[in-house]
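The complex is shown incomplete by one protein chain, all other protein chains being positioned as in the whole.
Chain nomenclature is as follows: A and B, assigned in order of appearance, with residue numbering initiated at 1 for each chain independently.
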Amino acid sequence: MDAGSFNGITKQGHLEQSNLSALLMIFTGSHILSVSQFDRASIDTIFDVADNMQPYANRQKMTRVLEGAILGSMFFEPSTRTRVSFGSAFNLLGGEVRETTEIKASAIAKGESFYDTARVLSGYSDIIVMRHAIEGSVQEFSEASRVPVLNGGDGSNEHPSQALLDLYTIRKELSAQGKTIDNMHIALIGDLRYGRAVHSLCKLLKLYNNVQMSLISPPELSLPESYISSIESAGHAVLETEDLQNGVKGADILYLTRIQEERFPSQGEADKYKGIFRLNHSIYTEFCEPNTVIMHPLPRDSRGNANELDNDLNENPNLAIFRQTDNGVVIRMALFALILDVVDLVDKYARGVNWYTAKRF
Amino acid sequence: MDAGSFNGITKQGHLEQSNLSALLMIFTGSHILSVSQFDRASIDTIFDVADNMQPYANRQKMTRVLEGAILGSMFFEPSTRTRVSFGSAFNLLGGEVRETTEIKASAIAKGESFYDTARVLSGYSDIIVMRHAIEGSVQEFSEASRVPVLNGGDGSNEHPSQALLDLYTIRKELSAQGKTIDNMHIALIGDLRYGRAVHSLCKLLKLYNNVQMSLISPPELSLPESYISSIESAGHAVLETEDLQNGVKGADILYLTRIQEERFPSQGEADKYKGIFRLNHSIYTEFCEPNTVIMHPLPRDSRGNANELDNDLNENPNLAIFRQTDNGVVIRMALFALILDVVDLVDKYARGVNWYTAKRF
Partner (left out) sequence: MDAGSFNGITKQGHLEQSNLSALLMIFTGSHILSVSQFDRASIDTIFDVADNMQPYANRQKMTRVLEGAILGSMFFEPSTRTRVSFGSAFNLLGGEVRETTEIKASAIAKGESFYDTARVLSGYSDIIVMRHAIEGSVQEFSEASRVPVLNGGDGSNEHPSQALLDLYTIRKELSAQGKTIDNMHIALIGDLRYGRAVHSLCKLLKLYNNVQMSLISPPELSLPESYISSIESAGHAVLETEDLQNGVKGADILYLTRIQEERFPSQGEADKYKGIFRLNHSIYTEFCEPNTVIMHPLPRDSRGNANELDNDLNENPNLAIFRQTDNGVVIRMALFALILDVVDLVDKYARGVNWYTAKRF
C-alpha cells in the first residue's frame, strides 16, 4: 500500500454506502504505517467499525470471526499496554497470537536484515504488528512482508493506532456533550516538542475544520514550528502560551503529556518549570469548564517529582484516560477487521457470553 | 470482595446444595488475595469443583466453556511453573491467555501507580492473575481493577493457590488411605521461618480439627511463635524438634521445604545443620510409616549441597510431589470456574479428546 492511497476523499464526513465498499477494498490487505495514510473518510470508517466493536469489548457478546487466524506480535522494543491491547483485540475477534518480546537474542541482533526477518516471519502469521526502536524500521519491514503489517511504534516516528484511539476518544467524549471535532477547542499541554502522540494527533486534526488549539508548554518543549504552520494552513487557530491556568480556559479537551526533566538543557532550566504544568483538582475546578475532558496518552508518572496529572482528579467523571486506553482495544479490533476484510462477518460469528463479566466500562 | 466474605460458615464439612448456591454467589466476581478469605466450607467447594476438573486435566475429555474469555497473566516477577500452570488451567477451560513476564521496561518501572496499571490492564481481559515482588501489591492492584484478580504471589506475603493445592493434595492422598485432614499427623520440615508456603498452609490447617503437627527445623529457621500459638489455639497439638528421624515417626504427611544456607546468621551456623534435614530412602524406610506421603512445594534443589529430598526416593509411590504440581492445575481451573461462574456449564461444553494422550497421571 502506498502512503497516499487513502487521500482521494477528504473532509467530507460520513461515507455513502457505495463509497464505504470502495474504501473497504483499500483497507483490505493494507499496511498501517503512518497517520498520513488516512483522510477524513477513512478515519470515519475506522471509527464506525470501532463503534460496532464496543459490545464485543464490553463482553455483551463475543465473536469467533477470526478463529484460526494468527497475529504475529513482534515487539522488538518492550511494551506492556500496546502489546497486550493489540493481542487482546485479536483474541476478542477469535484469533490466536504468537508473540515475540525481545530483541537481544534475535536474528536482527546477529546482522539479519529487516528484509530477511520480514520474509521469514511473514510466513508464520496472517497479519503482523511490529514495534522497533529504529525510525522507519516498520516500513522497511512491511515492504518485504508477505502479510499486512501494523506499526506499533517505530521510535520517535509514528504510532498510528495511538493517534487513532486519541482522536476516537475526543470524538466520543465530545459527542456525548453534543459537540464535534469540527469547531472544538483543545489544549495540548506539556512536552509538545518530543511527544510522538501529540505530533500524530496534530497531523490528524488538520483533516478537520475550525479547531482552536492552545499549546501550553515551556518554550524549550514547544511544538515544532513546522507543525504550527501546517495546523494554521489547515485553517485552525493556534495560541501558544506558558500559562497553564489561562491556557486551559474554555477548552473542551485537555490533552496532557509527561514532561521529562532530562529534556531540558540543564537542571536549572527544568527546575524553573517544576510544578507549573501540573493539572490537579483545584486548577481544574477554578479554570476549566464544568465538563472539560481530561486526556493523557499514559503512562503518567505518579511519583512526586513528576505527577503531571494529579491523582486527586481520579474520581472526576471527566477524566477520560482509562476510557482512552479502553478505546485502544476497539480501534485495534477495527483495524484488524478492516485489513482482514471481516467487517461484515463479525456479527455473523457472534455468540452470547456465558461467564461472569464485570461492569468494567 | 472483603477478606471476611467467606467467614460465615466454618468447620462444617461438605455443603448442602442450598448453601452451595449461596457460596457460589460469593466466589462470582471475587478477588483471591489471601488464604484468610477462606473458611472450611469455601475450601470444600473449591476442592469439590477441582475433583470435577480432573477428567479435563487428565484429557479424558475437554471443555470449551471459556472459549472467547481472556486471562491477563501479569507476572511482574519471573515464574515458570506457577505462570504456566495458571495459563494451562485457563486453556483447559477453553480460554485465551495474554501474558506479561517482565517488569523492567513496564510502566510500573517508569513511575506508574498500581492504580493506573490496574485500571488500564483490567480493560484488556476478563480476569487477571498477578505476581509481584512487593508485599500487598496484588491487593492494591485488585482494588483498582475492574475485573477479578488472583494473587499469584506477592513477595513473602501470600500465594493462596499454592496453599490450596497443598491442602488439596493432603486431602486426596489421605482420602486414598481412608484418612481425613481432621485427626491427621503432619510433619513440616526445613525452613519454617521464611517459607511462604508453610505459613499459608498453617493458616488453612487452623480450619480443621485435631491435627497433630511436628515442626522439624533448626532453631534459626523455626516457625514464628505467632503461628504456633495460633495453631494451638485452634486445638491442634504441636511438637517442635530438631531431630528429623524421631520427628517423622508416625506422620501421615511429610511436608519438606528447602533450607537455604544464606538464611543463617553465619556459614558456621549453617554448616552445623548440613545434611541433618535431608530425607532419603534409608531414613524414610527406617523411620516413616509404610505409606507416609512425601510432599514438597518445589522446586527442590538437586545439587549436592542442598538435596533436601533425595532423588533415591523418586520411585517411591508415596512421593506425591508431582501429583502435587498436577493438582495445581485443577485447583486453578476450579478457581477460574468459580470466579467466572461457569461451574455448572463446564460439562455442558464438554467434548471428547481426539488426539493421543499420554497416561500421565
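Throughout what follows, a residue touches a chain if its C-beta (ideal position, glycine included) is under 8 Å from a C-beta of that chain, and two chains touch if they have at least 3 such contacts.
Everything quoted here is computed from the prediction, not taken from an experiment.
When the whole complex is considered, the residue among A:Val49, A:Leu66 or A:Leu319 that touches the unshown chain is A:Leu66. Of the candidate positions A:Arg146, A:Lys272, A:Arg303 or A:Arg351, contact with the hidden chain is made by A:Arg146.
Among A:Ile134, A:Ile283 or A:Leu345, only A:Leu345 touches the chain that is left out of the view.
With the whole complex as reference, residues 59, 62-64, 78-81, 83-85, 87-88, 91-92, 94, 96-97, 99, 101, 298-303, 306, 311, 314, 322, 325-326, 329, 351, 353-361 of chain B touch the missing chain. Interface with the hidden chain, as seen from chain A, comprises residues 28-29, 65-70, 72, 96, 98-102, 104-107, 110-113, 115-117, 119-126, 146-148, 339-342, 345.
Rule of thumb we're sticking to: only the chains that are shown with their structure count from here on.
In terms of their C-alpha centroids, the spacing between chain A and chain B amounts to 41 Å.
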